[in-house]
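Only one protein chain is missing; all other protein chains are in place.
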Amino acid sequence: MRLLFLPENHVLPLARLLAARYRFWGPAAKGGAFVFEEIADVSRLRLDYSTTLLPPKQAFLPPREILARIDIETHECRSPARPGKPIALFGVHPCDLHGLAHLDLAMGEPPADAPYWRARKDAFIVGLACVQRCMPESFCDSVESHRAGGPFDWMFTPVAGGYVVELRGEAGEREASESGLFEVAGESWKKNYDETRDRIEKTFSGRRLNLASLSSDLERSFQDGWWEKLADRCFSCGACTAVCPTCVCFDVQDEIAEGCRMAERCRSWDSCLIRNFAEVAGGENFRKLRSERLRHRMMRQGAYLAGRFGLPVFCVGCGRCPHACLGKISPLEAFEHSRKFPIRRYAQRLVEHIKNGVTRHE
Amino acid sequence: MKKLRIAFYSFTSCEGCQLSLLECEDQILDIVGAVEIVRFREASSFKGGEFDADADVSFIEGSISTAHDEAALQTVRMRSKKIVAFGACADLGGVNAIRNRQDAEVVKERVYGKYVKWIHTSAVRPVSAVVHVDYALHGCPVDKDELARFLFGLVAGRRWAEPVAPVCFECKLRQNVCIFHKGGTCLGPIVRGGCRAICPAYGSGCDGCRGLAPDPNLPLMRRILRDHGLGPDEIGRRLDLFNASAVPDAMRRELTGRA
Amino acid sequence: MSDAAGSAVDYLPELSTLAAVRPLTAAESLFHLDMPHRALGHHPGQFVQVSLPGIGEAPISIASSPTRPAGFDLCIRRAGNVTEAIHRLKPGAKIGIRGPFGRGVPIDDCMGRNVVIIAGGLGLAPLRSLIQYITDHRSRFKAVTILIGARTPETLLFPDEYGAWRSRDIKVEVTVDVSKETWLGHVGVITNLISRIDVDPDTTVSIVCGPPIMYRFVLRKLARRNLQNDHIYLSLERRMKCGMGKCGHCQINGLYVCLEGPVFRYDRIAHLPEAL
Partner (left out) sequence: MHDHTNITVEHVARVEGHGNIVVNVRSGKVEEVRLEIVESPRFFESMLVGQDADAAPELTARICGICSVGHTTASIKAVEAALKIEPSEQTLLLRRIILAAEILQSHVLHVYFLVAPDVFAAPSVIPLAEKYPEIVKRALRLKKFANRIMTIIGGRHIHPVAMKVGGFSKIPEESEVLEILDLIETATVDVDETVNLFGEIHFPDFRRPSEYIALRKNGSYSFYEGNISSTANQDVDPVRYLDVIRESVKQHSTAKHVHLQAGRDCAFSVGALARYNINGRETLRPRAARAADALNLEQMKDNPFANNFAQVVECVHLVEDIQDLVSELLARGLKDERPPAVGSGHAHGRTRSHGPTRSGVGAVEVPRGTLYHEYEIDGHGHIVRANCIIPTGQNLARMEQDLREMVPGILDLPEDEIRLRCEMLVRAYDPCISCSTHMLDVKFRK
């Protein structure tokens, strides 16, 4: 691990350098909150931001994106090329870095998603450590994503007078040395750095979940009537998935363009909470009830995707969804509840299930 | 290929939805190139009577509030292969239906004084209460991009897929600060989206012009509105702005908490 | 990561040409497609994403065997935008294809065994691929039985092909839910047919495809015939948008039908509450 120091007043010059070579994304203030967006004028950069309304996911998986442009007459088709320059994400908090790592897994599982990777491949990612909790709803520490992790090239940790920057990989080294803005390690900031890291650990010492058993606990709670109770507080509006850094579900629809000559096959973010998400022709809906859809999302975050990719959990605790949810439903609540689910009731249901004669292996 | 014949008709309304077609400044030339518009009185003269065009798709703007409206609508239904309820008035009854919740005689008297006898109107109804409706374009007014997509979809030979997600979903995509977090109130969680949450995006809570989303959680909405200071009457007025005749009484009770 | 970037797949349809259309029932027709630039290279039970520009995409099972030369068949029911638009096409028209996707029927597990194929309604479409495969390599399989159910005689798929199947030493039993007097065959639900056949639990595999409600009853019946769950394969339908395990629509609990299915060995999904 190589550490360098960046004085506070070098941040903007550095951002400017990156902005010249990359499409520059960072946190900026908008309408009384913060958003992660492409910013032309780097002085809008707000490294003091709390959290953003949407995660930086949209840099690589935009809310609406054209997958193919197809000539309606000839059927000739092409994938729209992304604008030439790669993307730089500047100032990504640890939860969102972990979120990007999860996205990489979901979009990287073979067959990997080409539109995503075209944007993601040469992206330069700059992390920024959190020294305080961004909002009451966040629970990054419960799922252990309050520490630096995920795909960063630089990781900034604020210390007195500037940032200690951890460099990673070839791109991180190259950009740092080409910029000429970093300073070599001194003893004082080293001490400062360790202190900050200790402080972060102390600040983020919320209740840790038993991540080892989380997914099995959750899966066991599947038949619990508690989900129905929880769904009384759910509108099934999909706000939670929309703001989630790890949700990837999408819809694909054709649009007509260019004087009815071209079709644009577009994908747009979808949500497993939306009523018709699992409905097929003929009207069968595999998750018809609000409670089934809510449960599915929690299972995806806490069990399904985690299991699929060998992780303890697929939620990064950013707290965006409980903040967005008007019923104040938090994954943390579901994760914690799953442990309380009484084994006895599970056993009882299993017996019923076997009595029904359908399954043997439960 | 024969061009699709499209007609626009207007009943009790502000004609804003028809105007929305002209507001598609970027697509209008493509649209009129791709279809044959056989009735569109707001911007065009036609030979023949007002309601007697044979059309593949007829867009009905406005609610039905007079015997004349009703008879004309029947004619249009007979001469059209598909009927589109075009905008909130046609789709839900819209603002016009507010008067259904007032005494009909008082309503006329308030406006026409001693001349009420010259005024012949009935209760306000959505188009679907009179004839079979094939599609609905929601909103007051309809969203012009949605309208363009709808029309292009027709040209391409595709059935319209109704937006199902509530307003909140698109509100998040638009990176709005939730109106509730700003101290206001909003019906977005129970209202059908498709408007790209334009009201919250401009700092104003949703008033439900696109009608209720399927399977809305009304008790939860009531609790949240109550916690934000809205009583049963206020919730009722809020709902009635566009949905006075669109929401069944039982659901209305569930939302307002009052009989 | 760089691996993923290097091998990533786009959502671009390839061109195929509609070579022939054969109406089957009021709602279903058989479409024969040619791919000009390559063979499809599929396994029985796999599906493709079929698309028309401006209309959209839909997952459709491949209804012919890879052992048949030149092109492939799709048996398509009119159900919505894409399927209806395809029904409007004339031979010579172009159709977009992505795929094949998913896991088909594991032929190796069927070889050397008795095979019981159970098809309800449109479920026969994907299974026809397997049936053709079996007829083309008949000797590799032991006793083969096909149980077919449909609502009415008029909605039976491929009735003109049953003769050819039977001639390859395959037992074909057919039943309909309701019929007119002219129908001489069985009347009743498909599970009735299961009672009528021989099932040796040790040497038999069964492959089932049909409408969602059919599975429960068929499985109960097969269990009663002592067939083990790991000898049963089910082909399941879910909504799909990508075919590549990304869009999330086809998820059954933690599984993706498009990647791990659509054909599942029953013991691998029996514990999943959302499977059936």
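Going by the order they are written in, the chains are A, B and C; count residues from 1 in each one.
In this text, a contact is a pair of C-beta atoms (placed from the backbone, for glycine too) under 8 Å apart; a residue touches a chain by one contact, two chains touch by 3 or more.
Every value quoted in this text rests on a predicted model; they were computed, and no experiment measured them.
Looking at the complete complex, one finds that the omitted chain is in touch with B. Within the set B:Pro126, B:Pro141 or B:Pro163, the residue that contacts the chain not displayed is B:Pro141. From the options B:Ala136, B:Leu154 or B:Cys186, the residue with contact to the chain not on display is B:Cys186. Summary of contacts with the chain left out: across B:Cys17, B:Ile60, B:Val130 or B:Val155, the touching residue is B:Cys17.
Within the entire complex, the positions of subunit B that touch the omitted partner chain are 10-20, 22-23, 25-26, 28-29, 32, 37, 40-46, 49-50, 62, 65-66, 68-69, 94-96, 98-99, 102, 106-108, 110-113, 115, 118-119, 121, 140-141, 179, 182-186, 198-199, 201-207, 229-230, 234-235, 237-238, 241.
Definition applied: only the chains that are shown with their structure count from here on.
Taking the mean of each chain's C-alpha atoms, the chain whose centre lies closest to the overall C-alpha mean is A. When the C-beta pairs in contact are tallied for B-C and for A-B, the bigger tally goes to A-B. Chain centres were defined as the mean of their Cα atoms; on that basis the chain farthest from subunit B turns out to be C.
Averaged C-alpha coordinates put the centre of subunit A at 37 Å from the centre of subunit B. Contacts with at least two other chains are made by residues 152, 156, 158 of subunit B. Residue positions of subunit C touching 2 or more other chains, listed in rising order: 54-56, 80. Within the complex formed with subunit A, the residues of subunit C that make contact are 1-5, 7-13, 15, 51, 53-57, 79-80, 83, 94, 96, 211-212, 216, 219-220, 223, 229, 237-239, 241-242, 244-249, 251-254, 267, 270-271, 273-274, 276.
On the side of subunit C, the complex with subunit B involves touching residues 54-56, 80-81, 84-85, 88.
Those residues of subunit B lying in contact with subunit A across their complex are 30, 33-34, 149, 152-153, 155-156, 158, 161, 164-169, 171-173, 175-178, 180, 182, 188-190, 213-217, 219-221, 224.
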